[in-house]
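A selection of the complex's chains, in situ.
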């Protein structure tokens, strides 16, 4: 069900059966010494594949660049502005709508993409009235992560290259994790980081926010499976 | 040298050795019954890999969506506007510049992306004065294709899912070609297509512009190797 590996004639036929398109969106961003720059792309992509199987959907090619303002000065980070990202997503959504899709699910692997995705979804809400647009970022993960994590989160909203995200990778893309290089680097995130623009270099030199050493495939599987379950339910629900 | 599979620490070290970043850009677009929607992505990506080996460069993750105005109404096509595409590319280029890259080579697999790439390159020419920006679309292919093709081109500028492009695929991504479905469909492209907006559905029902049956891996290899040679020379030249 990889959309881009099908041809135009096949899609024409099969779009009648599945009108759900899933777009993985990630980022190229520093993720410490043990995870690759493309971590969020790998997660979004593989999560999307699993979800697509559950709900019988097409998986679109991964959009592998995102808004990484906070870490943009770290080696390897590539930053897309909110505006550029939003406009690009609106274009994709409008094409899908014209093609006849009725569900456009953005599976996001990078928290910083959130505002652009939400804005794009609202534009599409106006322009494509009969298409549902989702912006997913591991729905249900907060509760699930709390159940399995051994250290507390460094921040109440974001997590990065830590016990949790590394666990996701061990479950979804283990061949790209080098646990020998995993580190424990618990930052002291200043309170002002929530209320004034704060590049992360102010409080971390590694881009790891926590204890990556505690990551396990099991933890990852536990949370991810819940997220997939939640996404599947939301896509399949009638409302 | 896949950029996104390296981690931030590795990139920090290796960027001193190679300051060349290659971005494959393609499209999701109808390519007849024998080639997948992602043909231009596959071509751009694999061409980039070969080029990267030659010039010791990083390959960035493929940007898999492009401007497909002419075929946007065909099943499976996803169209990005010139503006959205250009802004996205400028953002990528500016990040690379800040990261210290001195060469940003866009390897384009889809002709329709041309204007956006050229515009982006000109913006970067102003904003990033010490970085060279290339927009490559098979440089030298016109002469090389003329030497090997058995049928004449349907159009003097564009070619699509035909003897030539299918040959590229047979060389670079044969596992995604289904030669059993290859067809001969020589369109009669009206003269006005060059001087007024003309959706291709006006002259083709298949999106194939020529005789795909005549494609061979050898023809593809001949042209592609010349293109790679040309790109390598241009990147390595001092001017």
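Chains here go by letter, A and B, matching the order in which they are written, and residues are numbered from 1 within each.
The criterion applied here is as follows: a residue touches a chain if its C-beta (ideal position, glycine included) is under 8 Å from a C-beta of that chain, and two chains touch if they have at least 3 such contacts.
It should be emphasised that the depicted structure is a prediction, and the values quoted were computed from it without experimental measurement.
Here 2 copies are displayed; the structure file describes the full homo-oligomeric complex as 6 copies.
We take it that only the chains that are shown with their structure count from here on.
Computed centre separation for the pair chain A/chain B is 27 angstrom, with centres defined by C-alpha atoms.
Across the complex, chain A meets chain B through its residues 3-9, 11-12, 15, 28, 30-38, 41, 60-65, 72-81, 83-85, 87-88, 90-92, 95-96, 98-99, 176, 178, 181, 207.
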